[in-house]
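What follows is a set of notes on a single structure, which appears directly below.
For this depiction, one protein chain was excluded, whereas all remaining protein chains were kept in their positions.
Presenting chain A:
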């Protein structure tokens, strides 16, 4: 119906090679991008600062994690720590007067350097053992940060982010922070869309499917596993610094605990391993389902006059949220991206039910 793939025949290589071969997809992307760019000027601040901004930041982080998990098939339970390194690194640099753009990249490089050390474990171990190695990273980084007053900032353990400028604009209000987060998100998304078409992406896929088969094919698993950790840690570090500067505005160790890593992991899995769209869906669900369910419960109890103890009211959304996640895993283990894909495939050839691939 909308997509109208039937009958399209590419006559030039460029057409075949473009990121979005379908016109409808292109328009959809433009529409979403247009909405995102215009959002600060049309949407209420609640939706901008309360929903869109965290969604962009968490989606970008999930994209970075998805590269190492969905792309290279390496389990990573310490992504929160990676973000912490980037956040602390860049905030400290900014406090020393380094411009934010450079501090962000430096934070990313710092994360990548430390991330790759733990990623090296991936050369020896796999699966659950790698999960434990990265979990260790989470705890070691947590420990080092909270035990080093020079990093965490003394007995209050909170470092304020000083006012900063990004590419000449002061990053202060909601609109500016939003655009910084948006531009980083767009860059990372573009990178992710393209990476699968490069030799790097293909090598990662080979490593993901069977690492020794990849080695036999001539793909250096040593090199590509490390590269996967390097790139994803770099992205994690940059996102960590975006999170600190644009959203939290003050860094403290308890913002980057294991909960953050688990949250990101859930986003990647619920969203869809290995897809680019998935992290966006996953982040939206994991971030907002509890909020929405909570508000719904609040609405029900105030408007319908249902008297409910606050403990029950607080726990019902939790149960519903758990059921929701289990439901996704039962009915669509490939994640939300796959649900969208099914929908798209159905509409591609509508009104016909099946079409030749």
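By definition in this document, a contact is a pair of C-beta atoms (placed from the backbone, for glycine too) under 8 Å apart; a residue touches a chain by one contact, two chains touch by 3 or more; residues count from 1.
The criterion applied here is as follows: contacts and distances are computed from a predicted model.
The chain that is not shown carries the UniProt protein name "ABC transporter substrate-binding protein", picked from "Protein-methionine-sulfoxide reductase catalytic subunit MsrP", "Lipoprotein", "ABC transporter substrate-binding protein" or "Putative alkaline shock family protein YloU".
Listed residues A:102, A:187, A:314 or A:329: the one in touch with the omitted chain is A:314.
Within the entire complex, the positions of chain A that touch the omitted partner chain are 44-47, 49-51, 54, 58, 95, 146-147, 152, 154-163, 247-250, 252-255, 259, 284-285, 287-296, 298-299, 302-303, 309-311, 313-315, 317-318, 324, 327, 331-332, 339.
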